[in-house]
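Of the protein chains in this complex, one is absent; all others appear in place.
Take a look at subunit A:
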Amino acid sequence: MSTLTDFATRIASGEIRVVDLTHTLDPDFPVIILPPEFGQCARFRMEEISAYDHRGPAWKWHNITMSEHTGTHFDAPAHWISGRDLPRAAVDEIDPADFIGPVCVIDCSDGAAEDEDFELTVPLIEGWEAVHGRIPAGAWVLMRTDWSKRRGAAYLNMREDGPHSPGPTPEAIRFLIDQRDIRGFGVETVGTDAGQGSHYTPPYPAHYYLHGAGRYGLQCLSDLDQLPPTGAVLIAAPLKIKNGTGSPLRVLALVEET
């Protein structure tokens, strides 16, 4: 049996579990909020074209509108000023082989439950590696915070001094890129950076360093608690948008049942 046939058989038999890490595209799902004089991220919207009625008797369909960065979405290097001059920085130019790869999940859910500004640090990553082994080159690293279980105002957790949600320190992101050569970094919050990430140097270090190094981001992931720390494979293929800086997408994980 070829590898792919074997793979398909194991998915059909349930030996390989497919986990959906995607939030439903819902008009009421939070998006990132910027100061109001800046351009804003469009919310997901859906308008009926017809619904088996006078506008189209036998069919129902919708027009949808959203931002490249609405809902569960992929960030390409071109999203950030640090990555704008890189080759293959837009979603339509990225090598499709990059969309499938191994994934390491660092569980920060206890810390995030206690501290909404919880930081993923280098010592925490090293501690995780001491248990689960070294993060392989080309891996996705996902920061599990169980933030995807939050609803309503608790998700952005916006206060007068801005949103409060966990994220990586500048050093941690540099470590993952420089020392571990990761493919990308994914989170359950609205951005790869912490809610208060604008107060680091550089501001928004995850965006700045990841995209400056040609790495990718995944945001608004859900159900990371369904993944093992290592061993799963992530499928994250953005829409092929010409010069797109990102894209809503369906993120799937393949988990081998033991």
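Convention: a contact is a pair of C-beta atoms (placed from the backbone, for glycine too) under 8 Å apart; a residue touches a chain by one contact, two chains touch by 3 or more; residues count from 1.
The criterion applied here is as follows: contacts and distances are computed from a predicted model.
Engineer: What is the protein name, per UniProt, of the chain that does not appear here: "Uroporphyrinogen decarboxylase (URO-D)", "ABC-2 type transport system permease protein", "Sugar ABC transporter substrate-binding protein" or "SDR family oxidoreductase"?
Structural biologist: Matching "Uroporphyrinogen decarboxylase (URO-D)", "ABC-2 type transport system permease protein", "Sugar ABC transporter substrate-binding protein" or "SDR family oxidoreductase" to the record, the invisible chain is "SDR family oxidoreductase".
Engineer: Which is it among A:80, A:155, A:185 or A:216 that touches the chain not included here?
Structural biologist: Missing-chain contact among the listed residues: A:155.
Engineer: With the missing chain put back, one of A:47, A:114 or A:257 would touch it. Which one?
Structural biologist: The single option touching the absent chain is A:47.
Engineer: Please identify which residue in A:28, A:161 or A:257 touches the non-displayed chain.
Structural biologist: Answering carefully, the residue with contact to the hidden chain is A:28.
Engineer: Against the chain that's been left off, what residues of subunit A make contact? List them.
Structural biologist: Here the touching residues of subunit A are 27-28, 30, 33, 36-37, 39-40, 43, 45-48, 152-153, 155-156, 158-159.
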